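As C-alpha cells, the structure follows; a few thoughts come after it.
Every protein chain except one is present and positioned as in the full complex.
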Amino acid sequence: MANIISDETIDYVGILAKLELSGEEREQAKSDMGRMLDYIDKLGELDTADVEPMSHVFPVQNVFRGDVVTNGDEREALLANAPEQKDGMFVVPKTFE
Amino acid sequence: MKITDMTALQLAEAIRAGQTTAVEAAEAMLANIEARDKRYNCYVTVDAEGALAQARDVQAKIEAGELTGALAGVPVAIKDNMCTEGLLTTCSSRILYNFVPPYTAEAVLNLKKAGAVILGKTNMDEFAMGSTTETSAYGVTRNPWDTERVPGGSSGGSAAAVAAGECFCALGSDTGGSIRQPAAYCGTVGMKPTYGTVSRYGLIAYGSSLDQIGPLTRDVADCAAVLTAIASHDEKDSTSIAREDTDFTSALLDDVKGMRIGVPNDYFGDGLDGGVKEAVLAAAKALEEKGAVVEHFDLSLVEYAIPAYYTIAAAEASSNLERFDGIKYGYRAKEYAGLHNMYKKSRSEGFGEEVKRRIMLGSFVLSSGYYDAYYLKALRVKALIKKAFDDAFGKYDVILGPVAPTTAPRLGESLADPIKMYLGDIYTIAVNLAGLPAISLPCGRDENGLPIGLQLIGDCFQEKKLIRTAYTYEKIRGAFPAAVKEVG
Partner (left out) sequence: MAREYETVIGLEVHVELATKTKIFCGCSTAFGAEPNTQICPVCTGMPGSLPVLNRQVLEYAIAVGLATDCEIARYAKFDRKNYFYPDNPQNYQISQLYLPICRNGGVEIQTADGGVKKVGIHEIHMEEDAGKLIHDEWGDCSLVDYNRSGVPLIEIVSEPDMRSAEEVIAYLEKLRLIIQYLGASDCKLQEGSMRADVNLSVREIGTREFGTRTEMKNLNSFKAISRAIEGETERQIDLLESGEKVIQETRRWDDAKGESYAMRSKEDAQDYRYFPDPDLVPIAVSDEMLEEIRAKQPEFRTEKRKRYREEFGIPDYDIEIITASKYMADLFEAAAAICGQPKKVSNWLMGETLRLMKEREVEAEDLRFSPENLAKLITLTDAGTINSSVAKEVFEAMFEENADPEKYVEEKGLKNVNDEGALRKTVEEVIAANPQSVADYRGGKEKAIGFLVGQTMKAMKGKADPAAVNRMLKELL
C-alpha cells in the first residue's frame, strides 16, 4: 500500500469530520482509506495540465430569486425534530467557558 | 387480469374506466406488502392509513373529473431519502431514526399532484452509499428473485418493491448507478434522467453534483409516464433546468430505424460475466435487426471514472452530511462531555461504517494540502470524461452496454471488500459524472434465472431517444416474467 494512514492523520480527519473511531473500527478505517487513496492515485496517470476543473456539467448561470419575503413563522414545525428545545430555541451543550 | 399484476398505466386506465378504484388498488398493494414485506423488507415505513386516506381523496377527484392524469390513483413507493411531510424519513440511517420532515420533496409533490398515492418509504443503502442495500440501519432488503441475494443499491428497496409487487412503481435516486443497478438486479426498468431534469429539493443530498431522482417501474411506458410527472423546473433548486420537452410518453414508439447505437468495447472487457455479455450483445443485435445502426467503438477513460467519482462524491458527501450534528434533528448521543464530544459521539454512533468511511475520505481529500492533488484532479478528469462522451455522441444517438458486470451477488459477498464493491459500478458511474440520462431494462436471465440489465445511455436531454430505443427493444423481447408468482 503506497498510502499509509497514520494515527495522526486519522485523528486529524476525525477533528475535521467530527468522528471518533476506536479499536478495530479505527484500524479498519486506516487501511480502507489507504487503499482508497492508492486507488485514487490512478488518476495521476492522466495528464490534465491543460484541463479546467469541471464542477458543473451544464453552463447554467445566474439563477436568482427576487428579494421578496415568502416565508412566515415556521418555528414550531422546524423545532419539532430538535432533540432538545427551550424557549423557542435549539438547546446545545454550553459554548462559552 | 388481477389489478396487482397491472402496470401503473393499465391500473390508472382501469380506474378511469370505473373497473376498479384507487382505494381498491391501495388496499390490494397494502395486502401484498402485508403478506410479502416480512420476507423482502422493501419498506422502512409503510403508511397504510395515510395511503388509504390519499386513495379516497384521489378517487373522489377522479370521479369529479379533477384528476385525469395517466397516473391518477396509482399506489407508489418513495425511496427513504426524499422528504415527506409528516412521514418518517430516515435515509436508512440511525442518525435520522426519528426525523419527520416539515416539508415534501418537489419530485414527490409532483407525483402526488399527478394523483399518485404514497404507500410508504423504501429501504436503501444508508445515505445512498452502497450498491447492495446492505448498509441500511434497518436491515437488508432481499432480492425477490432469490432471497439469498441482494437487490442492488442504493435504491434496492424501491427496485425490490416494484419486482415483488409491493407497489406499481417507485422513485429512486441515482448518484453513481443507484437506480439502474438495482433495476437490473431486480428485473425492473429504472431511469436516471439528465442532471437538472427532476428537482433535488427535498432529496437528502449525497453527492449534490451527481444526485438525480428517477423512476423504477415495471415497463418502459410506466417509466416514461412517471418521468413526465416528476420532471419540472423548480425555482427552489438552482441546478434545476427549464425544459420544454418533458412529455416523455410521446417517445413511446416502436421504431429504431436509423438510430445510431454505439457499443463501447471498454464495457465488454475483463470482469464482465459471460452470461451478461451474451445477453447485452444479443439485445444490440436485435435492435440492429430492427433497423438501428450498431457500431462498436472505444469510449476510453472508463477505468478512471470510479476513482474520480469516489473522490468527488466523498468530498461532497463529507460536507453535505455535516448538518447531522445532533442539534436540529435526529440522533443525539445520550452521554457526552461538552459540545465537540457531543458532535463526535452523535455522529460516530449515528452513522454506519460505509458512511463514516466516505465522510473520512471526503474530509481528507478536501483538507489543506490535498485539495489540488485529489479534488481538483478529479474535477479535471471529470471534464475529460465528459469530453469523451461528447465525442461519442457526435457519432451515436445511444450508447449501449451492460448495467453491471454480474447479476445480483449473494448477501454479504460485497461488503467485505469495499473496492471490489465500488468496481461493480464501473458501467454506471461515468453517466453521473457527465450528467447524462441512462435507462436500465431487463434483457434476459442468467443460468440461475437472475435478471440481466441492459443499459442505454443518451446525450444530455436526449431521454426520448432512450425511451424510444428501450420501448422498441421491450417489444422485441416480449413480456418479462414476474419475480413473485404466488400471492400471500
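A and B are the chain letters, set down in written order, and residue numbers restart from 1 in every chain.
We take it that a residue touches a chain if its C-beta (ideal position, glycine included) is under 8 Å from a C-beta of that chain, and two chains touch if they have at least 3 such contacts.
Note that the structure is a prediction, hence the values are computed from the model and not measured.
Across the whole complex, the hidden chain's contacts among the shown chains comprise A, B. Residue B:Ile327 is the one among B:Leu87, B:Ile327, B:Met360 or B:Ala483 that touches the chain missing from this view.
On the side of chain A, the interface with the absent chain consists of residues 12, 15-16, 18, 55-56, 60-71, 73-75, 78-79, 84, 86-96, using the contact rule stated above. Within the complete assembly, residues 82-83, 89, 91, 96, 99, 101-103, 105, 200-205, 207-209, 235-239, 315-316, 318-319, 322-325, 327-329, 339-340, 343, 363, 366-368, 371, 375 of chain B touch the chain that is not shown.
The rule is short, and it goes like this: only the chains that are shown with their structure count from here on.
Centre-to-centre separation of chain A and chain B, using mean CA positions: 23 Å. Chain B contributes residues 98-100, 102, 195-196, 209, 235, 238-239, 241, 301, 303-304, 306-308, 310-311, 318, 322, 325-332, 336, 338-340, 342-345, 347-348, 351, 353, 356-357, 359-365, 367, 374, 376-384, 386, 418-419, 422, 433-435, 460 to its touches with chain A in the complex. Contact residues of chain A toward chain B in the complex are 9-10, 12-14, 16-21, 25, 28-29, 32-33, 35-37, 39-46, 48, 51-58, 60, 63, 65, 74, 77-78, 80-84, 90, 92-95.
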